[in-house]
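We show some of the complex, not the whole, and keep each chain where it was.
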Amino acid sequence: MESEHKRSWKAKLHEIIYEADTPAGKLFDVILLIAILASILLVMLESVNSIAEEHLSLLNVLEWIITILFTIEYILRIITVKQPLKYVTSFYGVIDLLSTIPKYLSLIFVGTHALVALRALRLLRVFRILKLARYMGASNQLAGAIKASRAKIAVFLFAVVIASIIFGTIMYLVEGEENGFTNIPKSVYWCIVTMTTVGFGDIAPQTPLGQFIAAIIMIMGYGIIAVPTGIVSAEYTKATGSKEKISDEEHEQLKSVILNTQCCVNCLAETHQDNAEFCHKCGCKLHHD
Amino acid sequence: MESEHKRSWKAKLHEIIYEADTPAGKLFDVILLIAILASILLVMLESVNSIAEEHLSLLNVLEWIITILFTIEYILRIITVKQPLKYVTSFYGVIDLLSTIPKYLSLIFVGTHALVALRALRLLRVFRILKLARYMGASNQLAGAIKASRAKIAVFLFAVVIASIIFGTIMYLVEGEENGFTNIPKSVYWCIVTMTTVGFGDIAPQTPLGQFIAAIIMIMGYGIIAVPTGIVSAEYTKATGSKEKISDEEHEQLKSVILNTQCCVNCLAETHQDNAEFCHKCGCKLHHD
């Protein structure tokens, strides 16, 4: 049965590319990680003029190697999934495509080099490969705390923006164009720089009144930072406290789900339990070797 | 009865302008929000010289449209309230007036353009329309935590100011006028910039002793920020903890009061319960369609 043999071949590749439970799968992920880091390093080095001029052809060759590797990976990912459209339209699918095509486009158009920088977005895959994001949210503590505080922190950051608009307008009127506050948007930008305690110093108030208002803005910014920090801290304390109630058994089960890297061949669903035999989302059979 | 018909017409308008429970009322609020944002964008664009010169007449026309819209809104607000003086003298009433009149004044006087910037204060209405401020304080947690910490944070910010005056004076004596510390107020300003970790760098100590004192000021500022943050955090933890004691029923009732947008036609009082029939402040009948 050739068809079944072929499917088994696809299934094996799927396991290597999308999962990390087998040695081959782990090796693939490590190589992918190195390739991503190498590709970003390449983009960085190319942007340094002195290096780019000296090693022009070498960088070009390396660039093509990376691009071809990414192309192969992209094609394999499409082949080994039952519903290729689902992968292509997914977040990582779009990034994978966008970080691969610029080099091909550079053959036809001139000046598309900038698109190569999109490759930096592939770095987000690090979170996926290392299962960092998931590990952090392991016991739902941190994820819960951030979710609970998100709205409140957003309101505070929003308040910082409104305060910046109001104070930025005032500073524009007080300092005027001769002291670098050439227009209100620039003045608002300065206000955000000051309130977040960044303080570049490319624009700085020169008049005594302007410096007095600036002092008030700074002290306000210094005081405001206490609020979101306090919220996260309290929410996290609460989330951590309520966790104690989860029994050890439940915790073990949760952990097995979180660190399991199985990925359904059909619908790409994840978070299966270690002993699961069918996908919990589409009912497709999961493979165990 | 013409009078009653007229009153009913007023009541309907009141509902649209001051409340947000009906589709018409929600639409009005969304349009108002867009108008405010547009008016602020206009003021910002006008302050950019290159844009102001190129699109002078267009900006002027848009400015007049916004002003007329705000004028109509202001008049309607006065008409539909039983006690107009209460609205006119209220916080939002004053801001609404101040953000409307500058354009009219510009016809008579020259240089009143700056007043247009006052319009930025209308942004505060965003909090009212989106019920943000209230939503945040929903279960009285955050509001309580901030109220409880306010005095203590104020004392710390006050301590920062006093320390700035003392260290500013010392820096003036150490660095002197030749290094940019031209007078004590400027020196105190520099000290606040440093202690809040903003650090513009427009003034920076040049002498070894000055840099040594600056290092102490910075480390102090870095250490001090821990205190207000810790206070808010602890107060919020406490406030969140005690909330648990409120029963679900009470919570539901509280929420209904907070998210209800009814506004008394007579005295502009808010925070009515969903099933309230009379204003809890002046006893005036509330309308239900």
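A and B are the chain letters, set down in written order, and residue numbers restart from 1 in every chain.
Note that in this section a contact is a pair of C-beta atoms (placed from the backbone, for glycine too) under 8 Å apart; a residue touches a chain by one contact, two chains touch by 3 or more.
What you are looking at is a predicted structure, and each value in this text was computed from that prediction instead of being measured.
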Overall number of sequence copies in the complex as this file defines it, 2 displayed: 4
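Throughout what follows, only the chains that are shown with their structure count from here on.
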Relative orientation of copies chain A and chain B, as a Cα rotation angle in degrees, nearest 5: 90
Distance from the mean Cα position of chain B to that of chain A, given in whole angstrom: 33
Chain B to chain A touching residues, read off their complex: 40, 43-44, 47-49, 114, 117, 120-121, 123-124, 126, 132, 135-136, 142, 145-146, 149, 153, 157, 160-161, 185-186, 188-189, 192-193, 196-202, 225, 228-229, 231-237, 240-241
Parts of chain A lying in touch with chain B, wherever the complex brings them together: 152, 155, 158, 162, 165-166, 169-170, 172-173, 182-185, 187-188, 194, 197-201, 204, 208, 211-212, 214-215, 218-219, 221-223, 225-227, 229-231, 233-235, 237-238
